[in-house]
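Apart from one protein chain that is not included, each protein chain of the complex appears where it belongs.
The block that comes next holds chain A.
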Amino acid sequence: MAAYMSAGRSENAFSTHDFVPEWAQEEVSTGTTIMAVEFDGGVVIGADSRTTTGAYIANRVTDKLTPIHDHIFCCRSGSAADTQAVADAVTYQLGFHSIELDEPPLVQTAANLFQQMCYRYREELMAGIIVAGWDKRRGGQVYTVPMGGMIVRQPMSVGGSGSSYIYGFMDSNYKPGMTKEECLHFCTQALALAMERDGSSGGVARLAAITEEGLERRVVLGHQLPKFSNT
């Protein structure tokens, strides 16, 4: 019944013999698979679409790819409430900053805003976020801000409970210098593999490509996902 990704949150506020079903005592979690890949000219981001409260799937068509600004997105994993709240706060701060500067914000700025909040409130939050986007100065960038509030820029990054099952696939199949279509194909495959194995990931695969021109979103429905095993 593991909907969480981290230990240290195992105590519930309610005792087990309250008149509330166990699944309602569990926090709503985006036990998840999220990923982002850089390519020359932009980034491709992807996520599954399952939100769980315990074993119950609260939303099977969730959109975990949240816009922070015109060319900057974040992929959310962890507690649904925490990540939504942090994303809203950062969207506000970044919008304000962008207007003050009178130019589109840098992806690095957005990532740092996430990091500041996630580190300051690290004890209260359960949020693993990947910030990805395009800006004029450094092109496509991916920054990962895992739980605890670290920040590091990577050419590609995965996160969420389902990510553990696809590190091998990632390491063996990722090549630098892929085109946008190759990245999209790569992400679809990776998400399909993770969704197949991780109980907390599933539904549809949502993808988005962010470039200078703008945003292109895609959905790969359950039956269209690539199949790897014959059984």
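As a working rule, contacts are C-beta pairs under 8 Å (C-beta built on N, C-alpha and C of every residue); 3 or more make two chains touch, one makes a residue touch a chain; residues count from 1.
Everything that follows uses one rule, which is that contacts and distances are computed from a predicted model.
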item	value
Missing subunit (named according to UniProt) among the choices "Proteasome subunit alpha type", "Myotubularin-related protein 9", "Potassium voltage-gated channel subfamily B member 1" or "Gamma-secretase subunit APH1-like"	"Proteasome subunit alpha type"
Selected residue (touches chain absent from view) among A:60, A:97 or A:185	A:97
Which of A:32, A:49, A:109 or A:161 contacts the chain that the document leaves out	A:109
Chain not shown, touching residues in chain A	97, 100-101, 106, 108-109, 111-113, 115-116, 137, 151
